[in-house]
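With one protein chain withheld, the remaining protein chains of the complex are depicted in position.
Up next, chain A:
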Amino acid sequence: MEHLGERLSALVDGELGPAEHERALIHLAKCEPCRFEADMMRRLKRRLNGLCEPEPDMDFMGRLTSLSRDPGPVGRGPSDPPPGGAGFGARPPLGSSRPLGGLPGGSHPAVAPGVPPTPGGASQAPPGRVERSDRRRFGGDRLAHLFPGFPGGRYAVAGLAVATALIGSAFAAGGDSEEAPVVEPRLSDYAVEHAVTSRHMPVVDASPTAADAPYGSSETTR
């Protein structure tokens, strides 16, 4: 008696025609080895169908989200480095990704591909991983978040830095070039000099022992 052979696999997969399928079942009723083999193949197929569908890696999805959040300059090629200053070393090391099939327990829901990016999209990724990744990003990205409503926040930060440097330089340059000594203006000499050029009597007596003013005085307050 000829055994089913390769037709046994087609029988288990339901790929045989009606006549072939009937003949195969008649054979299985009479052939013990083929019946045993068919039973094993069915069990294997059930086991395989019972396995879960593998979930995408969370880090990978997080990077995809950040890519779609910053469109970058026009003409960026797929081989160009990712924007946001995430250069070498800014990504999690190889092997630290989530294993295929999900972490044990499956506490984190999978993110379906094609989900539109949202400002809070990064929060869908595992918090620990995202924070570590953010810390490694370039500082300008974080400073730019200080101006959420101002798309040129990075330029504002740069302008602020330039203004601060300019004011600092001006403050340093505006200091006294020489240490100002404590002086006592020689008013008597000044009075004589002024009297000479104006051909008047000096207001202040040039003698070191000047007497008190013989006249009263007035003052003008501006």
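One rule holds in what follows: a contact is a pair of C-beta atoms (placed from the backbone, for glycine too) under 8 Å apart; a residue touches a chain by one contact, two chains touch by 3 or more; residues count from 1.
Convention: contacts and distances are computed from a predicted model.
Can you match the unshown chain of the complex to its UniProt protein name from these: "Branched-chain amino acid ABC transporter permease", "Acyl carrier protein", "Heme exporter protein C" or "Transcriptional regulator"?
The correct option from "Branched-chain amino acid ABC transporter permease", "Acyl carrier protein", "Heme exporter protein C" or "Transcriptional regulator" is "Transcriptional regulator", the UniProt name of the unshown chain.
Mind listing the chain A residues that contact the chain we can't see here?
Chain A touches the chain not shown through residues 167, 169-178, 180-222.
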